[in-house]
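Left out: one protein chain. Kept in place: all the others.
Naming follows writing order (A and B), and every chain is counted from residue 1.
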């Protein structure tokens, strides 16, 4: 659990973060979103003391971090930024091993851990371990960045626009990767982005910031359906908020029992798909009802346009 | 930042230099070793206290710096910079016996150190003013004020008993001639190298095969110490001069201007060719594409697009080359080519330190001038043309 208690950061006369209070529960995927200069990065960087707050306290699991040695604190917290943060003079394996080495792990244990992490991020260890960052594509470098942040198995992961420099397709696959890893590892993640779609897709808690203050702190569904003010409404976008809301709900949440056998040549939905995808499929195939199946391909129910319309506000 | 540590350090060092090192030396004649004289003896108690007070005030101004404090600091530094030679002049006026026409005052290590620390103070303060308060170029104002102050002081005759000026006044004509030779040699070398360098750079750009051996050769040339190259050139030149009446008529010999100029051109070729090559190479491909796309002929592209875009980097190359040539020309004095180095090596030979200074200081000033003027030109070329 991370608690921010009336935290402020001043630079001379300008205020970057203004008396901000926030509690992030263990296991939360908390996304800070806002325009550039709203204080989201500053807030994130105060959590591992890359920036010292001017006022206020930050506690991790009840312990005030101001009393810890910054280096020791940081070794307990994973940190991922845009891919340029990899050490260019070290191999992928050495990059991932940084924190375990700082913590003085046995070489054998470090090797195993690096191997395990490369596999977790779907990078073939035999192929990638000895490469240098310059030999990687943007997406691969970013996977290494995430692996490095996870290396010492920290409870908390801080991510500062980690996918900001990637092309849309790579970004999407890494976002899916993050969701999978989070489902597996249950870390407390604080994630900074300026992309509302990324925020809605990844977070289970979204903190909208402007001018150093929190404007709204809500779940994705709440945020889309009840924006606190025009600023948030604008951020979400007036035109396609219906689709954005649909993106926040999964098919499984609206699953109906199958009423009749559906033609087998129709495409099928999965329980983990979003309503947005379901609507898109229906529009494309010109049908108002699609079967839903589980991972093994067994049909477990169906979803109709009617049901979706009933649920949407 | 509650106080500027650099200013505090510099004023502290200047103060230490004022108190611990000898301010001036008294010499009964040119060669006799000087008698060291402290600031207190030289300037008297009131003037010394005044200087202490000035330096103390400057140190105090480092506290909570602001625009006005920095400006005040610059004013005080300028006053001190002019005040130091004034103190020397007043000593000379009061203490040099009129019946000893060869007696002279030399500047001591305390004087020079204070001058250096105060100059650093000016650099630091004007940099802060430029960075934090957008007040650019204050160092030139201070330099101008100091130079004018010194010139007026020198012109009034107050500094005539200064050994440096005595060395100068004894050989005014020779100084002017050597200065001219120096400028002529360095300038001619850079000009010839510029013409050759542009041709070589264009050739290197056109032919990839030529590129590597060319730059390897120029690099090798640059590596050879100047004195060695001057020496090695003497062999073929004396041989040629001995066998060619035409060259004899042109006063080409193993020593003198010919080997100096050839070596200087050789040294100048690398920086000029390299910069011109890089400059031409680094014109963005999209710009060239656009120029081609709009139907410009190759020559038009070169003159209207490539050259103007490459100009700042080429001028930067000329700047580096000219500074280097000015320095190397002083070595050329050793092979009888003349120039300001003549005074340096004569002075070293006679152990007459003021003669050494008479050669060394103007050489440094020339190099700095080349640096400033060509730097200014580069910046002018960089500026976007206003519509």
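Everything that follows uses one rule, which is that a residue touches a chain if its C-beta (ideal position, glycine included) is under 8 Å from a C-beta of that chain, and two chains touch if they have at least 3 such contacts.
Note that in this section contacts and distances are computed from a predicted model.
Not every chain of the complex appears here, and the one that does not is recorded in UniProt as "Osmoprotectant uptake system permease", selected from "Osmoprotectant uptake system permease", "PA2779 family protein", "Protein-arginine kinase" or "Xanthine dehydrogenase iron-sulfur subunit".
One of A:17, A:86 or A:156 touches the chain omitted from the figure, and that residue is A:86. When the whole complex is considered, the residue among A:1, A:15 or A:132 that touches the unshown chain is A:132. Considering the whole complex, the residue from B:176, B:228 or B:290 that touches the absent chain is B:228. For the options A:9, A:40 or A:74, the residue in contact with the chain missing from this view is A:74.
Touching the omitted chain from subunit A are residues 48, 50, 70-76, 79, 81-82, 84-89, 91, 98-99, 102, 130, 132, 148, 158.
Residues touching the missing chain, restricted to subunit B, are 1, 4-6, 9, 109, 120, 123-124, 127-128, 131, 219-220, 223-232, 234-235, 238, 254-255, 323, 326-328, 330-331, 334-335, 341, 344-345, 347-348, 351, 353, 356-357, 359-361, 363-364, 367-368, 370-371 (touch as defined at the top).
FYI, only the chains that are shown with their structure count from here on.
With centres defined as mean CA coordinates, subunit B is found 58 Å away from subunit A.
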